[in-house]
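Take this structure, written in structure tokens, and hold onto it; I'll ask about it next.
Every protein chain of the complex appears in place save one, which is left out.
Now for chain A:
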């Protein structure tokens, strides 16, 4: 449809997409060739991270096997390559795109906390990264953002490489450790199985011996002998098992892997300064102390007035409030120049003669 202007084309594309989405069969019909899964049960949908338009595998083969070509979706003028097509991981295409963008950003911005002198700077850096990501995702000054990314890449080439290498190394270590853990678990399981089997065997043996002993002439003595033997065997076995378990444990904490257990541990920091929720507020009263009872001629009636007290009126509270107010601010002198200087700034903010608006 070459005669259509881009805006109408985009509108049509949107309308079609909406129609497909509304029908709930977005997974069933290829938006490009309109062939449905009903006819082709093996149909797979692919997307290209260039524009994230969905199409079926056969369309991809048909259109892009000759080399790079324009996206067949109306209104999309991106040139796509077959090689870049892949299966969609997330149902929501926005999420798919975000994951891609984040992957890309993470490759460039791979600094770690230990690269920064303080937590605050690290947090600032993280925020910066997040801003860049957000800009890319929502196409807010894309050019400026891209320029920023390139500049960062240029200036931090070596550290990016270093950090990438470090990350790869860590991954390797983690992999090795996981393997080791697996092996360890396997061994432990084996040991357990062995123990169980031997126990069973011993029990059966013991039972057989017992029966044999009962058949003998002097059953009591024979039984005692068999029991003693069984006890000796089982204690020997237990000892053996314990030794092996100890060996296994020792192998696990072998020095070769010691550093790995430290790998994920957060470095111990000095404890942060104690947080003061009231910001240095002092609760003691400087000028007075509360008493239980004050002499006040006009309150004396109230003290014994049941109609007032029944309602929950606490004379003590009035005392406290009144005495507090008697001294609250007695030490503040408003004419002090520093206070005055502070207060001199917000002058005139109220000055709004509203003549024109009222008349």
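Here are some notes:
The criterion applied here is as follows: a contact is a pair of C-beta atoms (placed from the backbone, for glycine too) under 8 Å apart; a residue touches a chain by one contact, two chains touch by 3 or more; residues count from 1.
The criterion applied here is as follows: contacts and distances are computed from a predicted model.
One chain of the complex is hidden; its UniProt record names it "Cyclin-like domain-containing protein", one of "Adenylyltransferase and sulfurtransferase MOCS3", "Cyclin-like domain-containing protein", "Ras-related protein Rab7" or "Proteasome subunit beta". Within the whole complex, the absent chain has one touching residue among A:39, A:310 or A:332, and that is A:332. Considering the full assembly, A:293 is the residue among A:274, A:293 or A:306 that touches the omitted chain.
When the whole complex is considered, the residue among A:99, A:197, A:308 or A:322 that touches the unshown chain is A:322. Hidden from this view is one chain, which touches chain A at 281-289, 291, 293-297, 299, 319, 321-335, 337, 339-340, 343-344, 346-348, 350-355, 358-359.
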